[in-house]
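For this view, one protein chain was removed and the others were kept in their places.
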Amino acid sequence: MRDLSAVRQGPYIAASPLVRPLPPATRLLLRGNSEVMASALGALGLEFVETACRAASASGRSALWLGPDERLLLAPQGQYSEVFELLCAALAGRAHSLVDVSHRQCALEVSGPQAGPLLNCGCPLDLDPAAFPVGMCTRTVLAKAEIVLWRTAERSFHLEVWRSFAPYVSKVLALAARELTP
Amino acid sequence: MLLINCPYCGERPELEFVHGGQAHIARPGDPAECSDQQWAEYLYRRDNIKGLHGERWRHTHGCGRFFNALRDTTSDVFLATYKVGEQPPTQAQLKGVKA
Amino acid sequence: MQRFSGLSLIRRGLTGQRGWQPQWRQAEPKAAYDAIIVGGGGHGLGAAFYLAKEHGLTRVAVVEKGWIGGGNTGRNTTIIRSNYLFDESAALYDHSVQLWESLSQVLNYNVMFSQRGVLMLAHTVHDVQVCQRHVHANRANGVDNEWLTPEEARAVCPLLQTDDIRYPVLGAAFQRRGGTARHDAVAWGFARAADALGVDIIENCEVIGIRRDAHGAACGIETTRGFISAPRIGVSAAGHSSVIMKMAGVELPIESYPLQALVSEPVKPIFPCVVMSNTIHAYISQSDKGEMVIGAGTDAYTSYTQRGGLHISRHAIEAICELFPMFRRLRMLRNWGGIVDVTPDRSPIIAKTPVPGLYVNCGWGTGGFKATPGAAHLLAWTIAHDAPHPINAPFTIERFRDGNLIDEAAAAAVAH
Partner (left out) sequence: MSQGLRTVSGGRINRARPVRFTFDGRELSGLEGDTLASALLANGVHLVGRSFKYHRPRGVLTAGPEEPNALVAIRRDAARVTPNLRATEVELYEGLEAHSQNRWPSLGFDTGAINNLLAPFIPAGFYYKTFMWPRRAWQWLYEPRIRAATGLGLAPEHPDPDSYSNRFAHCDVLVVGAGPAGLAAAQSAAARGARVILCDEQPELGGSLLGEADPGASLGENGRDWLADTIRGLLANPRVTVLTRTTAFGYFPHNLIGLEQRLSDHLAQPDCRQPRERQWQVRARQVVLATGAIERPLVFPGNDRPGVMLAGAVRTYLNRYGVLAGRRAVLITTHDEAYRSALDLKRAGATVTIVDARNGASGELAETARREGLAVHTATTVIGTRGRLRVRSIRIQRLDAHGQARGATERIDCDLVLMSGGYTPSVHLFSQSRGKLAWSEGLHAFLPAESPEKVRCAGACRGVFSAAAARGDGESAGARAARDAGLTVDIVIGEPQPAQSSGTAAAGDLPQPGGAPPAKAFVDWQNDVTSRDLLLAAREGFRSIEHVKRYTTTGMATDQGKTSNLNALAIVARQLGKSIPEVGLTTFRMPYTPVTFGSFAGYTRGELFDPIRTTPIHDWAARQGAVFEDVGLWKRARYFPRNGESMHAAVARECQAVRSGCGLFDASTLGKIEVVGKDAVTFMNRLYVNGWTNLAVGRCRYGILLRDDGFIYDDGVVARIAEDRFHVTTTTGGAARVLAMMEDYLQTEWTDLSVWLTSTSEQWSVIALQGPRARQVLEALVQEVDLSAAALPHMGAATGRICGIPMRLFRVSFTGELGFEINVPADHGLAVWEAIHAAGEPHGITPYGTETMHVLRAEKGFVIVGQDTDGTVTPDDAGLTWAIGKQKPDFVGKRALERPAMHSPERKQLVGLLTAQPHVVLEEGAQIVLDARTTPPTRPIGHVTSSYYSATLGRSIALALVRAGRSRMGQTLYVPMPGEDLAVQVTSPVFYDPKGSRLNA
């Protein structure tokens, strides 16, 4: 019997100039109160801030605020076991929920001077840097799909998309990109 | 498409929300003690107010939280939104908010 | 009542059409009536007409807070059909279709009932099951409905795109007796015919209270034009049913939502029937004027603003453009909203209420126009007999307490 654990197949992503698929990653959905979040982020070496819709990021690990008791933790693919164990240790005895969602969704990067207008082809949020600053993250919608949108730089956004919606999201972006990249 | 002030995330477009019906309809604590009429009222009776109306929204495509809102159903203007478990604002607190 | 006919038009045409009288009197409220109908839409005016015509009650008033036919009667997409699933519903709506078939002649007013046929599309295996269940159930109830293959559906409506779309059309249920009518004419025709029988139609008269006597029975209404007494009061107030009924202390299981509709600019005849798709939410027909008449959905929230969100209209147009991609180049001329009263099982209430002498006809949701003559007829019967007609007997308020729901919407539920 072959070991197939290295064989992975992500969803189809339509190619377009402003959109780039990001590699597989470790994703854990953590639920719990502020103390849980503080301990978890501390264990991962991330700064804990309670501000809504803000991400903390350091050394390739990130924690995205998605709700008052919910953070999406991101880390490089190879760090799954390490991160999982760090969290288990830090959260032992505290009421929380930790669920692996590494394969539930995939990530896209939308970048370039037209990244905001491109996303606004289907995303109804105000993406002006004053309204949606670097470091802001939130669940929202893009056309008929739900996404997590995270501004990682003035002209760069990280999108988390459920895998079966990824072809749709990338196709909508590819279609709209034609208007912005003559 | 309304603009709704999520108590956690701030003003967001209606596309991110799901309406949750009339607010403050608690499920009876002991359903077995309810008469058929009482149970039917819990299930089906709604105030359907023309005017200031308490309702639930869920920021489904956002923070995922349910919250309550006061909205004038004759203008669709929101007077307040507040978290589950909090009391609705009083008339005094609402004064000065344009309906 | 002046007879309407082609001859009368020609005769009066020779004198500049100057000989016409008002189609209904501008009545002043009297102190007392035998019965009052609250709500001057097609349902209310029709109830007054049938009370006078079939039950001999001529001291009848219809009170309307605005202008007659100005509510949902004048705001809907005029689709008429009776292909409902449950026996109770099919009987109710087919009763109405039967009245529609002779309504122009009965009222001497051309309501332009056009039995163009209603095509309900199936896009999924589940839709096919649901549609075929309707066809079988309708046939068992003596209601015409037939199953068409996609090719047959295209023969009925040649513009219909059945393939190469996101949800291909797998077939359709077709009710040939279904169709459309001219909405305003229904209100005006009932008003004129009722007026001729002595009914007072009182516009610009808002109900602000319902008075009950010492025994708790309804005995009259307080209005912006004074108190009017009557031992029987029928409420037919659509989106405002909750507001009116609360005045008598009756709570209804109803919520009022904005519902939108829209029309395109008029074009030459191109669309021979009514097409509905419950799966992708498309409802379309072509009016006599040539406009494509399109029904949109309700907003998610209750509102009395008669205005809905842009995304609701967009959704309806998306679906139309998918099924009829040639219509992408047509243009929206006008979009409007109404307030629809929705019950938990999406079926209406035509019933006595806990208050003696008070009757209600409400809860028609998005589909009340098609029922106009039927609902009016049954409300009149219920008021006249102080008991429901067998057809509307199941459509009580109490069914929600007892669990006897007539749930057309749930019956189309999707899962697996």
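We call the chains A, B and C, going by the order they appear; numbering starts again at 1 in every chain.
Everything that follows uses one rule, which is that contacts are C-beta pairs under 8 Å (C-beta built on N, C-alpha and C of every residue); 3 or more make two chains touch, one makes a residue touch a chain.
Only a predicted model underlies this, so the values are computations on that prediction, with no experimental measurement involved.
Note that the undisplayed chain, when the full complex is considered, contacts A, B, C. Taking the complete complex into account, C:A185 is the one of C:A185, C:C273 or C:V293 that touches the chain left out.
Listed for chain A, the residues touching the missing chain in the whole complex are 1-5, 7-11, 24, 29, 31-32, 69, 95-105, 117, 120-126, 128, 131, 143-145, 162-165, 167-169, 171-172, 175-176, 178-179.
If you put the missing chain back, the residues of chain C touching it would be 4-6, 8-10, 13-14, 16-18, 20-26, 66-70, 74, 87, 101-102, 104-105, 108-110, 112-116, 123-126, 129-137, 139-142, 159, 161, 164-167, 182, 184-185, 188-189, 203, 264-270, 280, 286, 288-290, 305, 307, 309-310, 313-314, 317-318, 320-322, 325-336, 344, 401-405, 407, 409-416. Annotation for chain B: contacts to the undisplayed chain at residues 1-3, 13, 18, 20, 26-28, 30-32, 34, 36, 39, 42-43, 56, 58, 60, 64-66, 75-77, 84-85, 98.
One rule holds in what follows: only the chains that are shown with their structure count from here on.
With centres taken as mean Cα positions, chain C sits 30 Å from chain B.
Those residues of chain A in touch with two or more other chains do not exist in this structure. Residues of chain C in contact with two or more other chains: none.
Chain C meets chain B in the complex at residues 240, 242-243, 251-256, 300-305, 307, 309-311, 344, 400-402.
Interface residues of chain B, counted against chain C in their complex, comprise 1-2, 14-15, 17-19, 21-22, 36-37, 39-41, 43-48, 50, 53, 55, 71, 73-76. Here chain A touches chain B in the complex through residues 52-53, 66-68, 70, 124-125, 138-141, 146, going by the rule given at the top.
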